[in-house]
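Note that one protein chain of the assembly has been removed; the remaining protein chains are unaltered in position.
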Amino acid sequence: MLLKDKIPFKYIFGEIKYEVAYVMAYSVLVWALYHNVHVIRISIPLTVPAILGTVISLLLGFRSNQAYDRWWEARHIWGAIVNDSRSLARQVFCFMQEEFESEQLEQLRNRFVKRQIAWTHSLGQNLRGHSPLTGLERFLSRKDIETVSRYTNVPAAILNLHAHDIRDALNSGYINRFQQVELDRTISRLCDSQGKCERIKNTVFPSTYSLYIHFSLLLFICLLPFGFIEIFGILEVLVVTAISACFMLIEKMAIHLQDPFENKPTDTPVTAIAKNIERDLKQMMEDENGRAEPAVPVPASTPAFYLM
Amino acid sequence: MLLKDKIPFKYIFGEIKYEVAYVMAYSVLVWALYHNVHVIRISIPLTVPAILGTVISLLLGFRSNQAYDRWWEARHIWGAIVNDSRSLARQVFCFMQEEFESEQLEQLRNRFVKRQIAWTHSLGQNLRGHSPLTGLERFLSRKDIETVSRYTNVPAAILNLHAHDIRDALNSGYINRFQQVELDRTISRLCDSQGKCERIKNTVFPSTYSLYIHFSLLLFICLLPFGFIEIFGILEVLVVTAISACFMLIEKMAIHLQDPFENKPTDTPVTAIAKNIERDLKQMMEDENGRAEPAVPVPASTPAFYLM
Amino acid sequence: MLLKDKIPFKYIFGEIKYEVAYVMAYSVLVWALYHNVHVIRISIPLTVPAILGTVISLLLGFRSNQAYDRWWEARHIWGAIVNDSRSLARQVFCFMQEEFESEQLEQLRNRFVKRQIAWTHSLGQNLRGHSPLTGLERFLSRKDIETVSRYTNVPAAILNLHAHDIRDALNSGYINRFQQVELDRTISRLCDSQGKCERIKNTVFPSTYSLYIHFSLLLFICLLPFGFIEIFGILEVLVVTAISACFMLIEKMAIHLQDPFENKPTDTPVTAIAKNIERDLKQMMEDENGRAEPAVPVPASTPAFYLM
Amino acid sequence: MLLKDKIPFKYIFGEIKYEVAYVMAYSVLVWALYHNVHVIRISIPLTVPAILGTVISLLLGFRSNQAYDRWWEARHIWGAIVNDSRSLARQVFCFMQEEFESEQLEQLRNRFVKRQIAWTHSLGQNLRGHSPLTGLERFLSRKDIETVSRYTNVPAAILNLHAHDIRDALNSGYINRFQQVELDRTISRLCDSQGKCERIKNTVFPSTYSLYIHFSLLLFICLLPFGFIEIFGILEVLVVTAISACFMLIEKMAIHLQDPFENKPTDTPVTAIAKNIERDLKQMMEDENGRAEPAVPVPASTPAFYLM
Partner (left out) sequence: MLLKDKIPFKYIFGEIKYEVAYVMAYSVLVWALYHNVHVIRISIPLTVPAILGTVISLLLGFRSNQAYDRWWEARHIWGAIVNDSRSLARQVFCFMQEEFESEQLEQLRNRFVKRQIAWTHSLGQNLRGHSPLTGLERFLSRKDIETVSRYTNVPAAILNLHAHDIRDALNSGYINRFQQVELDRTISRLCDSQGKCERIKNTVFPSTYSLYIHFSLLLFICLLPFGFIEIFGILEVLVVTAISACFMLIEKMAIHLQDPFENKPTDTPVTAIAKNIERDLKQMMEDENGRAEPAVPVPASTPAFYLM
């Protein structure tokens, strides 16, 4: 997640520094040849690159729109994960009860809430291509970890453990039949959110589309110096570089936004969101248990200019 | 929220008065240099800035679209909060009952409805960066305030209190098991709305995108006087300023719309909406209680040209 | 609601007749000055107004899109009101029953359905700024009217009366607990629809955005005659007026569409829809009661070229 | 529904043959006058019609987008009708049961499924402006037809009959109370789909918007020959006709798409969809009844190049 007012100028242009260098070199070369080699004194009317620029802006506009939509959808999904995690914990604490609160029930509820935290971390790590099991020992029992590590899809396996505990709670009389169905619905929503993340992660943006725009952009940049050389002279190098940088930046942006789970600064901040869920659910758990648990300290987010 | 027909002209241009001054100074300077310093008598064909203008309009159009969508989504969410608050109060009064209406039940219902008002105010203040606890003592008991102030996320804690009261109502026999689940769903919807607001608040608009458009706009304004100077002479200053002001205004608008919870006049009017909910829920409460409570006077909205 | 094939040409241009007159006068003036006063013989290249025209079309296109979305959303909501009113009536007649159909039950059902008709009319009138109580005496008892007139928000109060009757029906054993919850959901959907209408009604379109486009349009029209005068001579007046009229018409259209509850011909036809609901629900009521009630005649829609 | 690869070239241009003839005649006339009458030898720069063309493309693009959305929404709704009809039949066969399958129950289930087929046909015919009662005698009993023909809105009346049968099934003990509510929800969804179709049918596309684009297009076509006459000579007739035909075709397309229930080839294929539902539901009915009913032969869809 980008944090406002903190992105160093260096970072932004770091992304395209090689491209900018190439363009600058190219436009100097064109200028040099134009003034020395009399044979290739080509100057094309400005209309050609200008119109090409309009066309490219249009397509780039449509494309950034679609990339933005993917990125915003990913953020939507993780927003829903926050809401459903909170609702699940609320339901666990307010649905599951018996006449005399037993230790067994308290253990079940705590296990449930910790497992939900584990799911959030596990899903985030899985989407980023890391091991979905790392760090789960803080939240899951050894037996549960063994069970879920047998599955290819670890987060889905964690949700199955949820469902088993709900069944056991029904059998123990902690919840009634309506509450079971209602809890199952919350789990179905979490399952949906997981599936949606996986869909975005596994479906590449149509690459022919991207390639077309990239080729058009190259053609446009190649023609640019010939359009400006007669009007601006050597200043042409500056104008060409500035305009090219603008277009390349927005193309880069679209490429980043379209894949929101790739360890890039514009990513959905899954780690930060998972830590927030952890904090909220732990506070709720401590409050319900009526005493302050020795809270596992949540590592502070590093003072970087973006959140993972 | 902007109120129609009330925005003074001064306010609109106040937003960009420094920028307009700079542009005017710059174009006067260009005119002066053009007519005095014979060396830099550059006049570029109008096509260059004109086409650049089309490109920028296009990108600005796409961007305002996205900013508008964020703003409109925020408004949607607060609309849903109004609806769900009304539905919650209706359900509380029509679901919760016993054969002989007891004082205890009446207290529970009133406590519930007042807490819902507290939640609305608290969420609005939290989103605007103010303390979420300010003024809650009008609606919450001292004990409840103590409980919620232990949480990092105060509005979420208030919803948890709701859930506890629903559980108690089930145990006391005021509601049946279906009604508990139905009330819990309404609370889940409120929890969703809260999460959506926090998502919009915490996710910045991709800043590289904004920066790109801003740089392009600067480039465009810099080139503008050179395009008009030959045709219009000194009148060029007027034309350049007018066109620049248009573009800068719409960019400003997009910047305002994209962050709808930042104490700006184009914000979602969370305070006004919370007050409306307070008014409606109190009327309902008084009517149900069968007598006119000494209503806490709702402060009139200030006669400003926008609502907070 | 606009009715196809019935809008007189006069109506369309009536909307912008003063503006057209001003533009015509202005372009005649420009022509006169151009040919008589030799000092101000300015002719600007056609590119300037032409490109400005592209920019404005683009922004106008985006804006009409957003205005159209508001208008279409309003139509969506009233479509949902039709559906939910029909569903509510169907549920009332098919859920509420007892072994031997009593007169009391029939009265309850009829009261319920009539109150639903009352709600529709009341909401429509409220949105258009008329008194929400006018004409309700045809559908509500004197006591109910007294109750709802104590509320600031009359339609919301009518829905509360619905909820009370549902509670009484549960207590009388006419419906079971599932049916109560299901009826409550239908009422929640109606409550949502009401809230959505109020959101559209109370949220103005960002006015700075509109103003920007309006100023740009003025600038464009002012420049237009200077672009055409050399090519077309006096015919310039015709061309300028035609083009300006086109742009002004589409701007007017966007302004109308963006506020769909303002007593304008492009409004959502809330009165007509409410009358249709009244007709359908009354037919259903008569059929269920097994006899033809002396139907209150629904006033025919006036043969105007638009429906309110 | 348009069937791919089957639309004869003649059909496409048949739609605009008169318009094309007028344009051709007009451009020949302009050529003739240009070369014979020396007085009106006007040739305007190509920029004027060209830019006008861009503006019109833009608006036409936005408009086709909105027309396409209406058409696609209509297709969505009928897709939902297919799904909900299948679900309703599945629920009727799997929910409604008793210990010993009686003939009475079998009759009820068959009556229900046939009535659902009737509803689909009736809704389709109603939307296309045909009598909603035609052909219903194949699916409804004489008594049911009499009942529904008393209603203004026949499909809504059929859904009411559904609801009555569900109530009777509950009273006879064929279904339990949850299943009643679940069946009622399916019927509410069908009721929603019907209401959405009626909304699209009854809400015209804002006609001022269409008119504006139409006038602009006429203006553009009138100017076109003057722009090309100097460059192309008599070939101008061909170029002008080709370009005009393109624009007129896409305008026609938008007009067709925006009203998807008007007996036009681009319509939603309500008849074909209703027949598919009929086929699927009958197969299910025969299978459940355990014997092959003498199936009413479904008339083959005519080998036309589009489906109704």
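Each chain carries a letter (A, B, C and D) given by its place in the written order, and its residues are counted from 1.
Just so it is clear, a residue touches a chain if its C-beta (ideal position, glycine included) is under 8 Å from a C-beta of that chain, and two chains touch if they have at least 3 such contacts.
Computed from a predicted structure; not experimentally measured.
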item	value
Interface with the unshown chain - residue positions in chain A	44-45, 47-48, 51, 54-55, 58-59, 61-62, 65-66, 147, 150-153, 156, 159-160, 163-164, 166-167, 177-178, 180-181, 184-185, 187-188, 191-192, 194-196, 198-199, 202-204, 206-209, 211-212, 215-216, 219
Interface with the unshown chain - residue positions in chain D	1-4, 7, 12, 46-47, 50-51, 53-54, 57-58, 61, 64-65, 68, 71, 75-76, 78-80, 82-83, 86-87, 90-91, 93-95, 97, 176, 178-179, 182, 186, 231-232, 242-243, 246, 249-250, 252-253, 257, 266, 279-280, 283-284, 287
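We adopt the following convention: only the chains that are shown with their structure count from here on.
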item	value
Fitting chain C to chain D on CA atoms, where both chains share a sequence, rotation angle to nearest 5 degrees	70
CA centroid of chain A to CA centroid of chain C, Å	40
Contacts with two or more other chains, residues of chain D listed in rising order	none
Topology of the chain contact graph, where touching chains are joined (line, ring, star, complete, other)	line
Pairs of chains found to touch, sorted by chain label	A-B, B-C, C-D
